[in-house]
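The complex appears here minus one protein chain, its other protein chains still in place.
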Amino acid sequence: MRKKRSVKVILFLCLVSLIIAACSGKDSADKGKAAGDALLSGSWDQALAEAKGQTVNWYMWGGSDAINEFVDRKYGSVLKDKYGITLHRVPLSDTAEAVNKVLNEKQAGKNKDGSVDLIWINGENFATLKQADALFGPFATKLPNAKYVDYSNPAVGKDFGLDTEGYESVWGSAQFQFVYDSERMKPSELPHNYKELKSWAEKHPGRFTYNAPPDFTGTRFVKQLFYELSGGHQKWSKPFVQQEFDAEATKVWDYLNEVKPSLWRKGETYPKTIAELAALFNNNEVDFAFTQDIGGIATDIGKGKLPKTARPYVFDTGTIGDYHYVAIPYNAAHKAAAMVVANLILDPKLQFEKADPAKGWGDGIGIDPSKLEGANKKLYNELKAKSGETAVQADVLLKHKLPDLPAAYTPALEEGWKNLVLFQK
Amino acid sequence: MLTRLSEPFLQVTDLTYQYAPAKSFSLGKQSFTLEKGKLLVILGPSGSGKSTLLQLIAGLLRPNEGEIIMGGKPIHHLPPEKRNLSMIFQKTYLLPFLTVGANVEIGLKLKGMPSHKRRVRSEEILNQVGLTGFYQRPLSSLSGGQEQRVALARSLVIEPQLLLLDEPFSQLDPLLRRQMGSWISDIKRMWEIPMIMVTHDREEALALGDQFLILRDGAEQQSGTLDNIYYEPANRWTADFMGIDNVLDGIKKGTRVTTFLGDLKVHPHCIRVPDGPVRIVLRSEWLQLDFTSSIKATIEGCSFRGEYTEVKANVNGESVVIKQLGLSNYERGMETGVRLATSNVWCLPKEVM
Amino acid sequence: MFYSKSKPIRLMILSGMLVPSLLFVAGTFFAGIFISGVQSLDYFPLIGKTTLSFRVYIELFHSAIFYRSLFFSLGISLAATFISALIAVILALWLRRYVRHGRWLHFLLQFNLPVPHVVGAIAILLLFGQSGLISRLTYWAGMIQQPSQFPVLVTDQNGIGIVLEYVWKEVPFIAVSVLSILKSWVVPYEKQLQLLGANAWQRWKLVTFPFMLPSLLSSSIIVFAYTFGSFEVPYVLGSISKPTLPILAYQAYLNPNLTYRSEAMAINIVITIISMFLVIFYMKWGEGYAEKRR
Partner (left out) sequence: MRRNGVNHGKSYAFLHAIMISLFFLPFIPLLAWSFAQQWRFPDLVPTVSERAWLYVFSTHSQVKDAIFNSLGLAAVTSLLSQVVAYPAARALGLYVKRWNKTIRLLLIAPILIPGISIAIGVHVLFLHSGLSDQWLGVLLSHLIPAIPYSIYLLYGFYAGYDIGYEKQFRLLGAGRLQTFRLVELPLLRSVLSLSILFSFLISWSQYLFTVFIGGGNLITLPMLLFSTLSSGDYSLMGALCMVFVLPALIIVIFSSIGVKKDLFEEKEASRVDPIV
């Protein structure tokens, strides 16, 4: 049988398909934008009507089962029952994945029917998307529940120094806290700034570590160090300048490299996630863990992830706290439903449930308590009264709260840490 | 089916087949006819194209040219399953996951015969091949010969118009082989099925065949009846292939030929061979040792072959092979004589050798 | 299959049988590699880069981290393949004695063949971690007082945890393929040799080993290729300061900064080229022997 010709034909066909595949799919249509504009100018009822029956793909960091459960169970059922919206939570290990996805779609010219409807976001991820013109909005102030939010407060209205301009809607707040075990340590022994932390670590070799940037809290741990060593947060609220940054960052790298031999595993490796750090703490391998939950660590204690005697506290030099938001990509397929979700999660009752460690996960509220009235006000006061020894007092937290660095510093710190600390022998 | 007697049952005309150009082998124009109840043996060494020819008839290969007419109808364009013939291969190709009965009746099943009728027919045919009561048996319980008989039953039960056999017994031991041969003869007689068998085994071929076709490198060397191929080899190669041990030089003149065995009479069919140097082909069984003979010979060696003794003798400086029935033991160097046990000899022109 | 068809038609049918799979593999796999290749050469029309350059490769080949990852990956694969092969051969030689009553043993041997690698990795993590089950057992045995005294076996600098997982998973794979040869081919040859007066070592050297070599080789190549390119296992069990090559590619690809994209693609191409060599080795040695044997 003569195979030679058939083989040639086959190879030729393959080549053709290869070329077609490589060249195809650059069609771009901008019809999506028009629909989005109508949504922004229309009434809320119209948005509700449009949202009915839609499915919202909410991309969010999936590293906490308490959050996952709250979102699925609480928001999911309210959305389904009240608005006829199906909530589809997409778990991510890093929000950058979702950012990447939207940018990829934009590159590929997929300007409508994008796969991401809503992203849990803040900081440099928001900055990246906003600067790439890949966000839908301004929609935040269009939401009925925006009346509870004080966007004039710079801490809310600015995200890592970047004006949100209504392109993201607030969801909650968080502040970095250290966690120790009151059974292992007396409060008097605790370090209260990075200087003390270093000498504590050197006295207790192998008992301290931090989760590696770019994990969110890990980066934040390095940022706070950066503040302390460079003389405070005030001088960094301006745009990023490489030379100025490098001059001060060196101190950070030196500090971290000096403390390295005293760290867990001699700093050869670090926990990848905040959860891994918590597990080390729980197994008595290290003496400190971190948390971001303003409402306290009762949720994690209840789940057995932290010992019952674990307590949170903050450094005297302060810790970084901020708001976190949700944003809608410019090409989202279900913008109306995404807006309904963004509005729903601002509902005071749900905000309080989320902040309650017993019902939610102790996340700080995103709304402004002074804007509350009547029953909501009462609920807020009840919530405030609840926090026990597993949480830091709200006024203490507020007193020690530091703003986050402008977004451009984050990749610089993360890259620097990777190259000058992690890979440094 | 009624066919006019003058027309043969199977008529193959100018069949050719060419393998992919890379392979040089091709089957040249082949033509033959076959009557009902006869068995045609296609003989040839491996690579001679005999299997190709059989597969062309079966429909497993599509001929480049030529036609096959069976029962008055052309069949060369039909797929194998529409040709109404059956074939038995070297391997039995019985399906290991079916019982004996299921294997036998599979052809009937394919034709859509209801299962109780199938069973009756299969049991009947199993009886005929001597496997009564094997219907329910698993295939693994059979011996080699039994498997071959099941395969035979499976081919016969569909009542084919033509049975093709592709070296069917070459995997069996000699005793079983002979037994299977007699089965085939019986079936041919009882069922009157025309058969075509391919083999490279001369003994088997001669025992079973009515008609013969000898192939070499895709070309026909000789065809004809048993007498033709036994007594009258068409050329030196056929002579060798048919196991003729003695090929002697001779000078032909008219109806006589002169050799070192003496002056011999030429077979009547060989008169046409031009006078001059020729070759004489002489079967070893036509020579006998005889002390009284005038042709003197010296024994060079002998070996016993089970039923006969093959003796090598030197006659006038030339070696000849002689077959003696039974066991005989001759000393090397013994002086004796040779006698020719035939009245005439077959000779071939020298240039065809 | 198509006996009654003429040659051109048969050729068409044959092409029809092969074209879908070839087209599929070409249209997805080879097209994907093609695009990786193009992007690794800094070709991004969408952000205005339309000239090809080897910039990324030059940078890559000057990066210490790249080399460290490359050699780390190769080292892990080599160690995993070698240890697995060694244990597998010993296990197979041992197991062949029990061919008769080997049903249950076979079940055991096959048990983790279809278990996904991620599960294996997590299991190793929970077993060999410093606060894992084995560490706890040694604590109760009084050998250690706290987790940090237990040897570092996972997320370690030398990839011990990763190798452990691979060995656990691949030993049965190699053993099963070697065993099938040992059971079917070797015995008569060994007996023959024994009759010729060969002792156990000579029998191993002259018959057993050469016979199992092809299947050992082909399964080892498969193991090497898999362990070299696996992402999940080092992701779970690797130290973040010692990324393997696939992890490096993954991190670079996920970086929102597009300049890292071409780096990811370049690493990708390096991985592909190394693996392509393995494919060729496989076709040459692994399969060649198998066919000869048949």
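Should a chain be cited, it is by its letter among A, B and C, assigned in written order, with residues numbered from 1 in that chain.
Just so we're on the same page, a contact is a pair of C-beta atoms (placed from the backbone, for glycine too) under 8 Å apart; a residue touches a chain by one contact, two chains touch by 3 or more.
Keep in mind it's a predicted model, so treat the numbers as computed, not measured.
Partners of the chain left out, restricted to shown chains and counted across the full complex, are A, B, C. Contact with the chain that does not appear here is found for just one residue of B:27, B:43 or B:87, B:87.
The missing chain, though absent from the display, is touched by one residue of C:63, C:157 or C:275; that residue is C:275.
Touching the missing chain, out of A:64, A:291, A:351 or A:390, is residue A:64.
One of C:69, C:155 or C:177 touches the chain omitted from the figure, and that residue is C:177. From the options A:78, A:92, A:225 or A:298, the residue with contact to the chain not on display is A:92. Panel shows subunit A; residues 1, 3-4, 7, 10, 21-22, 24-26, 57, 59, 62-65, 68-69, 72-73, 76-77, 88-93, 97-98, 101, 104-105, 107-108, 110, 115-116, 272-276, 278-279, 282-285, 303-305, 307 of it touch the chain omitted from the view. Panel shows subunit C; residues 1-3, 14, 16-18, 20-22, 24-26, 28-36, 39, 94-95, 97-98, 101, 103-120, 122-124, 126-127, 131-133, 135-137, 139-140, 146-147, 168-173, 176-177, 179-180, 187, 190, 215, 218-219, 221-223, 225-226, 228-232, 236, 246, 249-250, 253, 264-265, 268-269, 271-272, 275-276, 278-280, 282-283, 290-291, 294 of it touch the chain omitted from the view. Mapped onto subunit B, the footprint of the missing chain covers residues 22, 58-60, 79-81, 83-87, 89, 91, 93, 95, 97, 106-107, 110-111, 154-155, 158, 164.
The rule is short, and it goes like this: only the chains that are shown with their structure count from here on.
Chain centre most remote from that of subunit A: B (centre = mean of CA atoms).
Put simply, the chain nearest the middle, going by average C-alpha positions, is C. This structure's chain pair with the greatest number of C-beta contacts is A-C. A separation of 57 Å divides the Cα centre of subunit B from that of subunit C. Work out the mean CA point of subunit A and of subunit B, and you get 88 Å between them.
Chain centres here are Cα averages; for subunit A and subunit C they lie 36 Å apart. Under the contact definition stated at the top, the residues of subunit A that touch 2 or more other chains are 1-2.
Taken residue by residue, subunit C touches two or more other chains at 7, whereas all remaining positions touch fewer.
Of all the residues in subunit C, the ones that touch subunit A in their complex are 7, 10-11, 14-15, 18-19, 22-23, 26-27, 30-31, 34-35, 38, 46-47, 65, 130-131, 146-148, 152, 155-157, 239-242, 254-258. The touching residues of subunit A, counted against subunit C in their complex, run 1-3, 5-6, 9-11, 13-15, 17-18, 21-22, 94, 96-97, 99-100, 103, 107-108, 125, 128, 206, 212, 264-265, 268-270, 272, 279-280, 283-285, 411, 422-423.
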